[in-house]
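Below, a portion of the complex is reproduced, with chain positions unchanged.
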Amino acid sequence: MTEQELRLAMAQAVDAVHMTKPLAPSITNFVTVDFVANAQLACGGSAAMVYLPDEGEFLAQGQAMYLNMGTLMPVYEQTIPRTVQALAAAGTPWVLDPVGLGIGSLRTWLLEQCKEAKPSIIRCNASEAIALAQLWNLTTDQESGVRGVDSTDSVEDAEAAAVALARFTGGAVAVSGELDLITDGKQIAYVQGGSELMTCVTGCGCALGGVAAVYAAVTDPFVAALTASALFDLAGVRAALFSTGPASFKVQFIDALYNASANDVANVPFSVKEV
Amino acid sequence: MTEQELRLAMAQAVDAVHMTKPLAPSITNFVTVDFVANAQLACGGSAAMVYLPDEGEFLAQGQAMYLNMGTLMPVYEQTIPRTVQALAAAGTPWVLDPVGLGIGSLRTWLLEQCKEAKPSIIRCNASEAIALAQLWNLTTDQESGVRGVDSTDSVEDAEAAAVALARFTGGAVAVSGELDLITDGKQIAYVQGGSELMTCVTGCGCALGGVAAVYAAVTDPFVAALTASALFDLAGVRAALFSTGPASFKVQFIDALYNASANDVANVPFSVKEV
């Protein structure tokens, strides 16, 4: 798609969500679950969070789903594999957020289980993109800088890993950072905007993943990831104008998600290049 | 009670909570647990959240309790039945919130276990009221429209189901929607107020259930449910005046819960009719 075609598709995605209120259930971490749900509602979607295996399988039959590995419980050993298998079997678009990659043996094992189910969108930071591409044996020559849940690599450093991941899944990869990178393995979009305050609020990345799942219910993975990223970059810029610190920023940010029009989102500055 | 007697009882409940700060512990979902606790504190009560069986049994010996099925973990298979049995044995008033009814086998089974313990207050949306009345074999002729955690039925559609539930439990049922319906099986109150923004903030219903439990510690179930609903409708109206989207609305909403006087709550517009 040309840049203009992409902008049109983004505007259509925003409008489609406002009109149809798609339900994008989540299996997500305990830290930011409230932020994910409120961001999904603010952009016009609907939310439902579950943790048990048969609940995940049931919701995998829906329009789209969001899976975030940020905090794990023992039952996830059943819940995640059964849910991703159900998602793959049903052809339901889903977003994988490999938060905390590198911490603990269950998380590593679960992320290995996600490989064959091929997530429609991978939402992560730069270090996670590099580490996930290695874990899935898609690249071999790069050391990632995951520290806890933070990235120590720049988004540009993760370009090769993101492209490799997208080519493997056939979907899209969205790497969050100062610039946001979104790729489907053929083109790469760099989206501008956001605010430094987003790094001082826990869960902006998780909320972005949840909203990308909402858009994935109404459009293809690349446009969904791009629309969500553009919306978040726009909301970050707007919220920073009216905030005195990270908590007032978060309030203004969610309000900005709610108030953004299709036209606003379609006009967020981004550039596209062929890979 | 006449409408005037009800308004007096509501004012007394608000004052009693402000003076005695009753503790209404919860077993509630991970998504909105912070909102539930903060709403309970804002209205003058006290909060404590638990998940393990013996913790539930211990807290069931207190003044009131709130049980919300929104997100389940495997341990709930023990925690919920043991807690509701302890609540019934102790005669402690409690609020049941059947969020997510229809998702997964454990939730259905747990809601069946709750039947014989007869919750003092059932707090739900219209589709959940209809579905719960069916699950408990109290009505047979209505199809519910639960979708994830949202309702697709109107509150008026749930009137017969709500009355059937209240008659079975001998307590009260509060159905949230554009108008809020509260019934004890003999009378029905319809409370006006609130704001459309309440549907864009996750957990307004959960928070209402938690606050209803606080009031249930100081008054009968019908008055408790009515007082909580009136307080929420009032706070919704006030918060909408000062908000630019769902997140600033939520901040203003909790502040309004905190600032509402007994007189304010007793004067919220509602009508009562005999069933």
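A and B are the chain letters, set down in written order, and residue numbers restart from 1 in every chain.
FYI, a residue touches a chain if its C-beta (ideal position, glycine included) is under 8 Å from a C-beta of that chain, and two chains touch if they have at least 3 such contacts.
Just so we're clear, the structure is a prediction, and the values are computed from it rather than from any experiment.
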item: Copy count for the complete homomeric assembly [2 present here]; value: 3
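Methods note: only the chains that are shown with their structure count from here on.
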item: Rounded Å distance, subunit A centre to subunit B centre (Cα mean); value: 33
item: Residue ranges of subunit A in contact with subunit B within the complex; value: 23, 25, 30, 33-34, 37-38, 41-42, 46-52, 54-55, 58-59, 73, 75, 250-259
item: Subunit B - residues contacting subunit A, complex; value: 29-32, 34-35, 70-74, 100, 103-107, 147-150, 199-203, 243-248, 250-251
